[in-house]
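Working notes, structure below.
Only a single protein chain was left out; the remaining protein chains are all shown in position.
Labels for the chains are A and B, by order of writing; each one numbers its residues from 1.
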Amino acid sequence: MKRENMAKKSVKWLILLAILGCIPLITNSYHQYLVNLIFVNFLVSLGLAVLLGYCGQFAFASAAFLGIGAYTVGLSMVHLKLSYWLGLFLVVPVSLLFALMAGIIGLRLSRYYLAITTIAFTLAMRFFYVNGGGLTFGPSGFNIPVPKIWGFSFNSDHRLYYILLVVVTILSALTINILRSKVGRAFIAIRDKEEAAAAASINVKNYKMLAFIMCGVLGGVAGGLYSVVVGRITPDEFGMMQIIFHFMIVVLGGLGSITGLMISTIVITLLPELVRAVKEFQEIVYGGVIIIIILFAPSGLYGLIQKYSPFKFREKLQWKP
Amino acid sequence: MLFQILISGFVFGSCYSIVSVGMTTLYQATTVLNFSHGECVMLGAFIFYTLQILYGVSYPLAIVLTLMAALLIGTLMERSVFRRIMFAPHVNIVLATNGFLYFYRGLARLIWKSEPRFPASLIDVQPISLWGAVITSQDIAVLISVFILAAFFIWIFLFTETGLKMRAAAQSLRGAALVGINTNKFFSSIWATSLGAGAVAGILLGPIYSVHPEMGESIILRAFAAMTLGGFGNIGGAAIGGILMGIVENVVGYYFWSPLKEIVAYIVIVGVLIFKPTGILGAKKF
Partner (left out) sequence: METLKRADRSNKFFHVDEVTVKFGGITALKRVSIEVGKNEIRGLIGPNGAGKTTLFNAITRFIPLVSGNIFYQGQDITPLKPHEIARMGIIRTFQKRGIVDSLTALENVMTGFHRLMEDVHLWDIGLRLKKFREAEEEGYHRALEALEAVGLHGVADQGADVLSFGQQTLVEIARALVSKPKLLLLDEPAAGLSATEREHVMEILKALPSKQGVSLIITDHIIDFVMEVCENLTVLNFGEKLEEGSASYIRNHPDVLDAYFGRG
């Protein structure tokens, strides 16, 4: 019985993957670029969702890790002449290290220390990028070489897509697996009732650190992918202003929901394209939308789906055999 | 030269203190940490600049009008948003303040565009020279204002009913509610006060800092550093922390390396959290 279920699930996922794999067949370069951005945004937002949505810890870290990933890949390719793949691989321990450092400092006493530490962290990293001289190429940034493997060059948006598809799918699957287990339940318990979590033998401090590290690693890898999607990295893309995108995605999707996250990623990524005409209003709209969601639909799209759908829909944090 | 550095640092530091005390007061009375406070300072500065420079309003009148605007904005924020989400999970409240952060920044960018502005100082008198330091009229204005404000705050805190309520709320929010302090008017007035303090800081900082839509970011960072340094949630700590931040920043900027001034705040935050997380005067935990 269980084998059958597992086989059925696998087939479903393979079909989904095959469909996703066909996207480049119907898009032009620009549309493919947007799709690529959606994948990148999903990965970094997933990291923020784990920390903020599930574990309830407020941190301004998503853009910083995006930057760390991008710069790690870029600098290792340009200065150390590593291949893109090695650079991407390097992102994991580097992000992990930064997350550990920031987490050890920030996860203390008042819940606001993490927010403050991560703001300081984000701005400090930016300072480093801008004033790093020849090492970080300063305020104007630098170009990323094209990833290659065995002579095959990923020199188009369509080709880059397949890297994204593989990496994002694998990492998302791992993350979602982790969330649908005692870990996810522990996160939500910490978010909603920290004392009850501790009374259930959950080591709150360690789990918060775990959530932070997951946010860091996912954000870092997303940054590594982002660097080649965009082709050029500059310090301005990884500051406080970028964080609002990720916040919006997580909040709009609904704190603690993957389905909502998928939908909101698409919406928010494509939004600037729709709102392009009224660019000056962008920030006002984003800020206003966040406030409106908090006021009227605090459970985001997920909450709205639950409320208005004809059938029962609930994302369970269990693994059912 | 050292005296100049110290005076200058004290002046900036006093402004940081006003910002930090404004934030901490709100935090103590309502447990809300207003991440958009830096933008509120920025708005105060812009409104003052607009009144004074663009409409030629006299300095004192501009101050009054700016303060009234700030009180109004604070009350509106509380009434329209924060009153309704008072009992929501903390994450939601923090997100709401962040929403305001971006909303105000976008608003400022839209209305005033992005070039920095410089409001004029109070009196156009010659700067005075004291012990090798040059003290401008703006510096004096800041020092006098801070003194008045401190006196005003202490008076409210210790000798009025509102102050009593604030102290009660700071000691125990639940206890305060039990004795009937949890009135909407109280919360509105706290928000209004916090924004008012922010506006004052904006008015004072304008001429010496320059006014532009992005100034909120660096201001709030310094406020956080000041609050962390002095003891998070501690009003006295916020005041002392602010002044120390101003002085340390100036000292570092002059004696070490000018760009380093920017990261003093980060170093202070990290340093305090590593070595003495409760800060100088001790943090209040919520």
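To be clear about the criterion, contacts are C-beta pairs under 8 Å (C-beta built on N, C-alpha and C of every residue); 3 or more make two chains touch, one makes a residue touch a chain.
Model, not experiment: these values are computed from the prediction.
Chemist: If you put the missing chain back into the full complex, which of the shown chains would it touch?
Modeler: Result: the unshown chain touches A.
Chemist: Out of A:I23, A:V92, A:V146 or A:A198, which touches the unshown chain?
Modeler: A:A198
Chemist: When the complex is taken as a whole, what residues of chain A touch the one chain not shown?
Modeler: Spelled out for chain A, the touching residues are 174, 177-178, 181-183, 185-186, 188-189, 191-193, 195-204, 210, 256, 314, 316-321.
What we mean here is this: only the chains that are shown with their structure count from here on.
Chemist: State the interface residues of chain A toward chain B in the complex, per the touch definition above.
Modeler: 52, 56, 58, 105-106, 108-113, 115-117, 119-121, 123-124, 127, 131, 191-192, 240, 244, 247, 251, 255, 280-291, 294-295, 298
Chemist: Of all residues in chain B, which touch chain A in the complex?
Modeler: Its residues touching chain A are 33, 35, 81, 84-85, 88-92, 94-96, 98-107, 109-110, 217, 220-221, 224-225, 228, 232-233, 259, 262-263, 265-266, 269-270, 273-274, 277-278, 283, 285-286.
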